[in-house]
Structure formats: structure tokens, C-alpha cells
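With one protein chain withheld, the remaining protein chains of the complex are depicted in position.
The chains carry the letters A and B, assigned in the order they are written, with residues numbered from 1 in each.
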Amino acid sequence: MNFFSITRYGLASLMLCVALSAHGEPKTLNTPLLEALTAIKQGSMTQREQAINSLVELKNPRSLVILQALLSGKLFICKDDDKLVIGEPNEQTYQIRDAIDDAPLAPINAEQVSKINLTNKLRSQLRKIIGELELNAEQADTRLAAVKAMNQDIDERMLELLKTRLAIEPDARVKQAIENSLLLQKVDSVDKNERIKAIEQLKTQANLSVVNKLKSLIEKDSDGQFAEADSDIRNLAEAALAKINTQLQVYSAIETVFFGLSLGAVLVLSAIGLAITFGVMGVINMAHGELMMIGAYTTYVIQQILPNQLGLSVILAIPAAFVIAGLVGIAIERGIIRFLYGRPLETLLATFGISLFLQQTVRSIFSPLNRSVATPEWMSGSWQINDFLSLTWNRFYILIFCLLVFVLLLQILKHTRLGLEVRAVAQNRRMAKAMGIPTARVDAMTFGLGSGIAGVAGVALSQITNVGPNLGQSYIVDSFMVVVFGGVGNLLGTLVAGFSLGIANKFLEPFAGAVLAKILVLIFIILFIQKRPRGLFPQKGRAADS
Amino acid sequence: MKNYLQTGKKLLGVLAISAALFGTAQAEDTIKVGVLHSLSGTMAISETTLKDTMLMLIDEQNKKGGLLGKKLEPVVVDPASNWPLFAEKARELLTKDKVSAIFGCWTSVSRKSVLPVIEELNGILFYPVQYEGEESSKNVFYTGAAPNQQAIPAVDYLMNDLKVKRWVLAGTDYVYPRTTNKILEAYLKAKGVAKKDIMINYTPFGHSDWQSIVADIKKFGSAGKKTAVVSTINGDANVPFYKELGNQGVSAENIPVVAFSVGEEELSGIDTKPLVGHLAAWNYFMSIDTTKNAEFIKQWKDYIKNPKRVTNDPMEAHYIGFNMWVKAVEKAGTTDPDAVQKAMIGIEYPNLTGGVSKMLPNHHITKPVLIGEIQDDGQFVTVWQTNKLVDGDAWSDFLPESKPIIADWTAPINCGNFNTKTKKCSGQNY
Partner (left out) sequence: MKLLASSLTDKTYASVLLTLLAVTFIIPLCNWLTPTDSPLHFSAYTVSLIGKYLSFALLGLSLDLVWGYCGILALGHGAFFALGGYAIGMYLMRQIGSRGVYGDPLLPDFMVFLNWQELPWYWFGFNHFGFALLMVVLVPGSLAFVFGWLAFRSRVTGVYLSIITQALTYALLLAFFRNEMGFGGNNGLTDFKEILGFSIQSEAVRSTLFLLSGLALIIALITCRWLVNTKLGRVITAIRDQEARVRFLGYRVELFKLWIFVFAAMLAGIAGALYVPQVGIINPSEFSPLNSLEIVIWVAMGGRGTLYGAIIGALVVNYCKTVLTGLLPDAWLYILGGLFIVVTVLLPDGIVGLIQRKLKEQRA
């Protein structure tokens, strides 16, 4: 690890040396390490910063391990004996090892350790140091990330590092990334031919640092003068940029469609339960939002029970939310709504009362504050396709989940006995009854099904928005719009309506802004209903008139 | 006809009884304190805590023997996040319950709604939340931060310490973000930031789909210059905003977000992973290490009977405001609003961060400004703070129309809106 020049950390280590010799203690191998580690334990952030530098200077093999632990938030102080440990959370306890000699220690309670905090400044300092160390890491991906991170602000020393690495680099992707970095540097070289060559080569690569570099070549400074004096280079850069830009436009269109689809997925999920209770049964269910809220809170409760298994808890929450929200739905149907059949508008009133009731219940049980629902690892971050196009995982999963729920629901309605009965009752209640279908039970089951799906939607919503008593209210109006726009009583309509409204919204947003886009969509719905008074896919036949 | 008359009489009787209910006022040997915070509706999330804080403070004061030899009696009402209802409830508190002071409001619009009522009936309102300034009423004491006690120092920190060159000013579309962003824009331009390096974006309340906006911020921030987001995004919209930032790979190291409305309480309801390293500017953090603060936190946890509850900036504002009011009432020897209003100015009370806050003649208080980084336990690590307390400025010096205006509730000016150029006092209701 000879890359740490004395000029960089000299002062710190010098001071450390002075301090050490002043103490006059016998120098064992670990004394400076201990000194640095004590400094890390100190509260002050400047002291921590110096300590990190001296850790690097020490070239102790433990340094990298300790620094990595520090960066990933795994470095703790034991409150009892003030010992520095590296810990992995495990249920309520921590598996800990001594930071200095790596000796495993007895597991310890979470309350007994306190984590060493970092600030952004320290974090980026650490990342840089570790990044340089990681340039020679085993995994190609780690190396690739290290190279890309270096591009942020590259200096002579790093260039040398990259060049040495290029000679021995086996992985093609990493090699290309390094070459790319070197090319970028060449754009600034003194030799004009070299510059032109570099730009020509860069033109074929669409990545962020290339675009920024090219842009900086054609920028004007505050006096209106070009930053780049040579007009040949400028023209070349402009041409290269134009070529890359067409590519970027395609990416941005793809991105917008994805945004629209994922917004649409949220709309469809929140509307699909309503499409059953409202669309099929004709109950104007104002408590639909609160059923979603119940689903979201179920996720929260399950996460409280299984705090260290986020992924599992979210997956378990899906059936749990379905069952709980479904049961609440059945209770609502049996307790109140069944007295109101044939008076659809009055169901609005009663369910509005229920929604107030449920909201206040949640406030009493869970407090009016929002609850924190964590996102599992595999749902965070994004799928980085290239520098300009990335799709966020949580949205992606919700999109898939939405389609799954939809297909499943359609299958239930088409291919199960319950589905058959539901459709029969929806089409002609009296006739169904005459054929021996237990309409009361079917009503309860249908309402339960719709409510259960609302609960499942709540699980999805808990991953993207607040879990609080107001969760339901913020989605109820949109849900009704989607169902009505798609055509009441038609599930496919709900799906198409949700996605098309989502995409329309996202295509309008860049021009009109978030608010105006929404207003325009609403006006569009109003006008559309004038043209097609029964939505996108109107119900046909007798039931349509009732 | 007789029948109609009888039914009419009955109805009239019912109405008369209810009218009597409205009008009754009983004289008791207590001093009443109104608590006007929403306990239901959208604002309940933030305001319920403040109601509990007030009950705790009043309880504590009663244990110390009350005030002027009388017990304090809290009167809690629920304005239900409904702005006209705030005005109605304020009137109820002042005329029916005859409270000596009201502690309440959170949003600017609720304060604006209450203002004419408080001024008409000469009440006293303590307003505990950071706000946009451009106001100073004889009857209101502003214990939250004015823009110069929060926004400007935060921007200074980003500019000087983090070397930020490009700015995104993102906010919810209402008066507080509008004002703050307007002040910041003027301030940044005065510091030589070009117009193309400032991006301003407004979203509606409770905005939940941040995909496009975060993508825009990412694009704006990838131009090679250090970029920061100054966020005045309100309450509920924050969770989806930070989640989207985290998921789209915007980390605090490349594009830090400094927020003015995200505190410990909001963080306790958020999965903090995507927020770690982002900043917030406040006048108080729960993590501040002073004995006063430790006492306050313990008191709060004991009172609320939940060791996991957190404290936050508006709670400290109520703590300071309430204790200042107690001191002022003791000084005046009466709860008479005019006397208390006079006595309030100049009252000093130690805040929880180690300094002594003072009520200024413009009805704002002195406060330290702290900048903290969010940690994954939902607490802040202070990374920067002012070396002395900053005076709250009611009228911003960075806006041309309010630059000549000052507020001073002492003689001879006695005006919340005094134009130093024309020497005229305007916009007053009395």
C-alpha cells in the first residue's frame, strides 16, 4: 500500500509521531493502532478525520477491515468496557469481534453497543481511500465501481494507479472503464491531434462523464466567451454531443414510459379492490382507502414481529393483509352493508362513517404518527441499465406484483365456483337466487375478496409512501376515477384505465409540472365521460341500465 | 296551527338551550391555557405531539405550585386540520373559556386564519413552528424560526463547507416554501450563483409520485458541479421523496438534501436507510448533549410513557414559549393580555441547547442555528452551528418589498409593520 504519498497524510502522521514520542511509551506493534482507534472513539468529527488518515498511514492489515466496518456502520463501542468491536446484527443481539485482534467475543445486546457515527465528509473520505484500495480487489464489480468513482475528481496520482492497473487488468469491462477514464484525460492534453482522436473515440460511448466532458467543451463562461478556445475542437464536441443526444432521447422516453407504468400500477392496485366492491357489487365504498391502510399497517406489525427479516416479513404481509383486510371487509358487509342493498347511495354514507371510524381506531392504536416500514434490500436501489437509464427496483416489483394480482383475480372470477357465483349475482341477483346460489354468502365473500385485495394493495403502498392514518384518504379519489374511467364492473377496464392515466400523467408532467398535469388528466376524464358516458369498456346488456 | 306552534316552540327551546351552552362562562379559580392543535385530519401527525407537550408543561408547572397561586388548567380543542375551524375554535377559547393564552397552530394558513380573531379579542398566541416571516402581530409570539434562523445559515454551510455550486430549491406549493425559496434565490444570486444553476420546483401537498422530479434532480446534479437540494417539502410528501432519492441512487454524498421540515418526529416514521447523511437545519436537536435537554427528554418519555418517543424542534419552541409566558405573567403579576404582552419583551429563558433565548421587541426570539446530518437511528449529528444565538428577523432583508419594514412592539414605534422609509405603520387592525 505504497500509494499514500507522504505529502497527503504527512502532517497527520508527523503529529502522531510527536505525540507518541512525547509519551515515551514502549512501542509495541499495536500502540499506534490503539492511538488511532482511541481517536476514532472520540466524539469530535475532526479528530475522527485525522484518526482515519493515520489508520491509513499505519499500513496495518487491520486498517482496511476497520475502515470498511466504519463505512458500513458496523463499528461499535461496547458501552461497558469501552472496547472497539465490529458487529453484525443478529436478531436482538450483535455478533461481535474485537476490532484489533479479530477475536470473537460473546454476543451482546443491541442496547449495550453504540455505533460510531459518520458525516458525509468522513464518508466520502473513507470511500475514496477504500476505493483506491479496492482498485485491486478480487471481484471485478468492485473494481469497476472503484474506477467509476475515481472519475469524479481524478488527479495525477490516480492516473498513474489506473495505468498500472490497466496493464494487469483481466476483466474486459473494467479495462474499458479504465481506458475511458484515460481517454477523458486525453481530451485535455496539449496535443491537438491527440485531443481530436480522443473525442472521436469517446463519441461512441454514451456515458455520463463523456457527456459532461463534451458539454464543458462547448460551454460559455460568464463573459460570453467560450471556455474552449479552439473552434475545431468545439465543433467536434458539438457533433459528438448531438449524436449522443439522440440516444439519450430514446432513453428518456423509455424512462417516462416506465414511470408512467409504475404510477399506473399503483393506481391499478389501489383501484382493483374497488372495482370489485364498487364495480361488481355497486357499493360506493368510501372505506376502501382505509382497507388499504389496514394492509399497510399489517406490514408494519409483521415487521415489528420479525425485525431482522425484512424480505420475509414483506412477503408474509401479503397473505396476512389479504386475510385481515378481507375479514374486516366481511365484518363490514355482514354488520352494515347487507342492510343497505338496493340503496347504493346510502352505502356511501355508511362506509364514510366506517372510514372515519377506522381512521380514528388506527390513531388510537398506533398513534397519529406515521409508522416506519422498512424496505427489504432486494427492493431498494435500482437496476442500472446504463448511465442514463435505470429502473428502480421497488417500482419494478410493484409493477410485476400488480400484474400478478390482476391475473390471479381474473382467474378467480373466471375459473372458480366463487367467481362464477359472484358474476351471476352481479348480473342478475334474483335469477341467481332462484338458481340456488346463496346470495348473502356470495355478497359477503365478494366484499371480502375486494377488501382483501385492497389490503394487498396496502402492502405495496407501504413500500413507497407513508404508513399513517391518512394513507387511505390520499388514494380514494384517484381510485374512484380509475374505476369509473375504465367502466364500472369491468376489471380489464380498470387495468387499462390505470395504466393509461399513469402514462398520460407522466408524459404531461415535464411540460406542465406535477400539479397542472394532474388537473389536465382530471379534465380529460370529465370530457371523456361526456363522450363515453359509461367509461372505456361499458357493460353491455341488461345490467348496464340498472 | 296550534300543532305547528308547539313543534316550533320545542325546536326553539332546543336552540335556546344550545345557545346557553355556547355562552356560558364559569368563573373558577384557575388560569386557563388554550391548546389549539389539530388532533384529527392531515395535520394530526405533527400537531398531536405538541398538544401532549403542552399538557406535560402545564402539569409540570402545576407540580411547582401553579402560577400566581392558582392552578393552570389546559383547555384542549380539536380544530381538525380545518382552517376556518381554527378561527372558530380560537374564538371559542377566548370568549367561552376565557383562556389567558393560546398555544397552537402549525401551518401558516391556520395562523393566518386565527390572526384576525386573536387581534380582535386581544388574546395571546404562541406559535411554535418555523415559518416564512413577513408578519409580526401584537398578539402573537413567534417561538419558531424565522427564515434567517434556518434557511440562510443552512445555505451558507452548503456553500462554504460543502462547496455546493448548483442548487435545487424544491418545495411544497404554499407560502412558507415560496417565501423561503424567494429569499434564498435572492441570496444565492447576491452570492454570484447564475440563474441556470438554480432549479426551482413546486409540488402539491402530499405529493407521492416523485419519479420524474427525482430523475430531473439527478440530471441537474450530474452536470459535474457539486449540487445540493434545499427542501421545503412538507410533511407527508417527504417519505416518498427520500425513498425515491435512495432508490434512484442519489446519495447524500453526491447530492445532499437539506430539509427544513424534517425532524426527529418525522424520522421516527420513516425507514431511515435512504436518508442517512442528508441534512436538516433546526434550532434544536434531540441529540444535543446538555443537562437541560437530558432532563427534558426524560420528562417527556416519562410523561408519554413510551421510552421510544422523540423530542423535536417545535416541542422545544413550546417549552421556551410556555416558560417565557410563565415568567412574563409572574413579572406582570396578572394574566391581563396587555400587561403580559408588555412584560414578554425582554424575557429571557434558557433553551435546551445551552444558550439563553430572549424575546425580542419584534415578538420573535433568539435561537442558535444547528445543521445536522441524519443518522440511521433517526437522530442528528450536529455538523455545524452558529457560534452565538441569532435574532429572529420578522421582515426579510433579502426581499425588496420588506427590506424597509421593521417590527418593534416597544414605544415609540409600537408597530409590527413599520416602514422605516415612509415612517408609517401599515397593515394593522387596530
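The definition used in the following text is that contacts are C-beta pairs under 8 Å (C-beta built on N, C-alpha and C of every residue); 3 or more make two chains touch, one makes a residue touch a chain.
Keep in mind that what you see is a predicted model, and the values were worked out from it rather than measured.
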| item | value |
| --- | --- |
| Residue touching the undisplayed chain, where the options are A:322, A:396, A:480 or A:537 | A:480 |
| Which residue of A:87, A:131 or A:535 touches the chain not shown here | A:535 |
| Sole residue of A:286, A:471 or A:491 that reaches the chain not shown, by the stated touch rule | A:286 |
| Of B:85, B:193, B:233 or B:310, the one touching the omitted chain in the full complex | B:85 |
| Interface with the undisplayed chain - residues on chain A | 278, 284, 286, 336, 339-340, 343-350, 352-357, 359-361, 364, 473, 477, 480-481, 484, 488, 515-516, 518-519, 522-523, 525-527, 529-531, 533-535 |
| Residues of chain B (touch criterion as defined above) contacting the omitted chain | 3-5, 7-8, 11-12, 15, 18-19, 21-23, 39-40, 76-80, 82-85, 87-89, 91-92, 95-96, 108-109, 112-113, 115-117, 120, 134-135, 173-175, 178-179, 182, 202, 204-205, 401-402, 417, 419, 424, 426-429 |
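In this text, only the chains that are shown with their structure count from here on.
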| item | value |
| --- | --- |
| Partner chain B, residues of chain A touching it in the complex | 45, 73, 115, 117-121, 123-124, 127, 208, 212, 215-216, 222, 255-256, 259, 262-263, 266, 359-360, 363, 367-375, 380-382, 384, 390, 392-395, 464-470, 473-474, 505-506, 509-510, 513-515, 518 |
| Complex contacts: residues of chain B adjacent to chain A | 39-42, 44-45, 48-49, 162, 173, 194, 202-204, 206-209, 211-213, 215-216, 222-224, 236, 239-240, 243-244, 246-249, 252-253, 256, 265-266, 268-274, 277, 373, 375-377, 381, 383 |
